[in-house]
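FYI, not all chains are in this one, though none of them got moved.
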Amino acid sequence: MRHFLTTEDWSRGELQALLDRARALKAGASSNALAGKSIALVFFNPSLRTRSSFDIGATQLGGHAIVLDAKGATWPMEFADGAVMDGDEEEHVREAARVLSRYVDLIAIRCFPKFQNWTEEKKDPLISAFAAHATVPVINMETIVHPCQELALMLALQEKMGNVRGKEFLLTWVPHPRPLNTAVANSAILIASKFGMNVRMLIPDEVYRLDDRYMGAAERYCAEAGSRFTVTTDVEAAYSGADAVYAKSWGALPFYGKWEGEAPYRAKGRDFMITPDKMAMTNNGVVSHCLPMRRNVKIADAVVDSPAFLGIEEAENRLHVQKAMMEALALQGGH
Amino acid sequence: MRHFLTTEDWSRGELQALLDRARALKAGASSNALAGKSIALVFFNPSLRTRSSFDIGATQLGGHAIVLDAKGATWPMEFADGAVMDGDEEEHVREAARVLSRYVDLIAIRCFPKFQNWTEEKKDPLISAFAAHATVPVINMETIVHPCQELALMLALQEKMGNVRGKEFLLTWVPHPRPLNTAVANSAILIASKFGMNVRMLIPDEVYRLDDRYMGAAERYCAEAGSRFTVTTDVEAAYSGADAVYAKSWGALPFYGKWEGEAPYRAKGRDFMITPDKMAMTNNGVVSHCLPMRRNVKIADAVVDSPAFLGIEEAENRLHVQKAMMEALALQGGH
């Protein structure tokens, strides 16, 4: 039984098959793959787009979604083996995963890191425990990666430019008032490199390098495809000749959970907003961002409201790629 | 493409057609108008009755509703063009409206005013921005008017008294511990005047006059129908010969957001609760209130529990009028 926890576990061919199926579903193909089935959408963090697109997608496949919402910022659930549960946690993942598996056919989970201890949190312990104990497939709705967003982005790029192999993909850090999760940044370089793009990362300072797990995977995927993976702090070098620009803000890992010290490094990126001037340096490039997005902080209005902006298409694609993925997981094993 | 933002945008004939269809649906007519379609119910403020009736109504029409709930008192969403989004707002309506339009076929929104600046808030900026940027019909689930409640009230009145033209409709201010939104009061005079009733407003003091937009519209509708629109602070004059009494409490606009100064005016209405004595002055009148309703503060038990009380019928009618309205919006344009 396969889960959908990270695209690292799926080959490019398998992912392309999901994208092709998503494109067919977007074009109007119908599917009853979830008839009589249900999916639990478990949110340890809030969501609008993700819950909407999963709920509607499951319904369009003939199934039924239930939404389980954490009330606070984090939902106290224990995942460590052998824990003496005399603290805030009322339930162990061992029970939650097994019981939900009796009720539903798929379990999807959103659980952001807590910004406390990256060494532990980079293991993605909660969703890993769910996958270990559930007896139905588990889907990642964003933890320290965001694989559904990856598929939506890649579908938008393929719709615009066909085969992306050898195209220049720029992930640029952009300003934001607060340090954010690295999940979408990790995911952007994973998927672009996996599909053979030349990947550039523009960051204000070396402290914004992503975790070695993702930097290493992107380098490896690029090497396998014969493409380049580069990191720069030079805006002009980054934008020159780019075919696709992807914006994301994140907090620097050396200051993880102790963000005070990050301020001077963050200040170096104060002019990193995507503007028409920067876009003019690209190869008539497209630009996108997962939503929500702060206008005139991350990307200027004139760019968002130009034909180059793919963010709405990418957001729509969430619906179609998730339907393709739920279908694939529900149908595995010859059911 | 038409929205349902305020009954001011719909003619009396169009509204009567919705009411006639609602009556048929209430009598058991079935409809599959939302088969394969979905509606997003977006709540910036809490709701029980509205979400229940929209969700069940959409399901009864063969469709699917998703509920998107703001967690706090207000959901930080920017609506101003050109805003530099470096504050609390994470998303602009331009993106939210366009993305939701890709997922669903109808968008319904509840967004109360914030009691900060009536000059701005009377423009109903958030739902107006949604309607401007959405590519599917937008429905008002209460902002500064409550058009669904209007239809439910009018259907209850027509069920009880047939043609309401020329009947005496009294909107009476009633006590409440806190200053409330004027939406239902605005709506009550809009719909009663539009259907040709003689409209009386009973208020404790002139400071409780509603905004000129609604007072003016009601006067105009009455003039067109040949009926009267009057405002009084005299309880006996207001109740004498009334055919229908409608209760609502609201805060006085001159003290909008700075409610301390309103106290002495509010005190003048301390005896405005609807009692059997007051009802005895009417023309064997009916009485109603949108729910929730504080018993023995706004309306005395003996009135609520009498056959004259239409509040439960009015609440039930929410289901039927909303089904008629969703059906009309979903089917427009020959789909």
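Which chain is which? They are A and B, in the order written, and residues in each are numbered from 1.
The working rule: contacts are C-beta pairs under 8 Å (C-beta built on N, C-alpha and C of every residue); 3 or more make two chains touch, one makes a residue touch a chain.
Predicted, not measured: the structure shown is a model, and the values here were computed from it.
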item	value
Per this structure file, total copies of the shared sequence (2 shown)	3
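Going forward, only the chains that are shown with their structure count from here on.
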item	value
Inter-centroid spacing, subunit B versus subunit A (mean Cα positions, whole Å)	41
Subunit A - residues contacting subunit B, complex	46, 48-49, 51-53, 55-56, 59-60, 177, 291-297, 301, 304, 311-312, 315-316, 319
Subunit B to subunit A touching residues, read off their complex	36, 38, 40, 64, 66, 68, 71, 78, 82-86, 89-92, 94-96, 98-100, 102-104
